[in-house]
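Right, one structure below, let's go through it.
One chain of protein is taken out of this complex; the other chains stay put.
Up next is chain A:
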Amino acid sequence: MAIFVATGGPKKAPKTAASKGKSPRMYPADDVPVPKKSRKATKAAPKVRGSITPGTVVILLSGHFRGKRVVCLKVLKSGLLLVSGPFKINGVPLKRVNPAYVIATSTKVDVSKVSVPASVDDAYFARSEAAASAGEEKFFKGDASKAVVSDQRKADQKAVDAALMKAVGSTPVLKQYLNAKFTLTNNDRPHNMVF
């Protein structure tokens, strides 16, 4: 009889004494799900090829801005590149790009004076849940809320570009170069070209 009293009710998990190095007095009546421990080591950020360094002018190959020549500012923890057009020159904002989808050129811009705010990291660019789940139904109805660029982003863009524009301006023709789109024409052999 005394045994039943000791359990103190059917579904209550007994206090474990594991922290003191003792085994629990009672065996839990219900199975408590414990997440399986992953044995995977935390992966290091993917390596970015040596031709891409902060200041390298890269040519974007996919997405909305394909063909644009932009300046790489740094490599983020995720292994993606942080680039800026600069926005004033070619309309490319601060954004992340996959290095697999860029051509690295040998042209470098001196970005030593460009300081990227510490807040601009991978989380900075992550989409909010609400934006991601805005369904197509809403979209076709036409009442999907338009994406609004936050003031914070505008301020960051301005801060980064101010220094970047100065660096770009110090090399003649570089501004026009960044403004021009990269295209292939007849008889252009990309594998034989020097970037």
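Assume a contact is a pair of C-beta atoms (placed from the backbone, for glycine too) under 8 Å apart; a residue touches a chain by one contact, two chains touch by 3 or more; residues count from 1.
Please note the rule applied: contacts and distances are computed from a predicted model.
**Student:** Leaving aside the chains you can see, what is the UniProt protein name of the one that's missing? Options: "GPI transamidase component GPI16", "Large ribosomal subunit protein eL14 domain-containing protein", "ER membrane protein complex subunit 2" or "Cytochrome c oxidase subunit 12, mitochondrial".
**Tutor:** The missing chain's protein name, per its UniProt entry, is "Large ribosomal subunit protein eL14 domain-containing protein".
**Student:** Sort through A:101, A:124 or A:177 and give me the one touching the missing partner chain.
**Tutor:** Answering carefully, the residue with contact to the hidden chain is A:177.
**Student:** Which of these touches the unseen chain: A:57, A:83 or A:102?
**Tutor:** Answer from the full complex: A:57 touches the omitted chain.
**Student:** With the full complex in mind, choose from A:38, A:106 or A:186 the residue touching the hidden chain.
**Tutor:** Touching the chain that is not displayed is residue A:106.
**Student:** Pick out the residues on chain A that sit against the missing chain.
**Tutor:** 57, 59, 69, 105-107, 173-174, 176-177, 180, 182, 192-195
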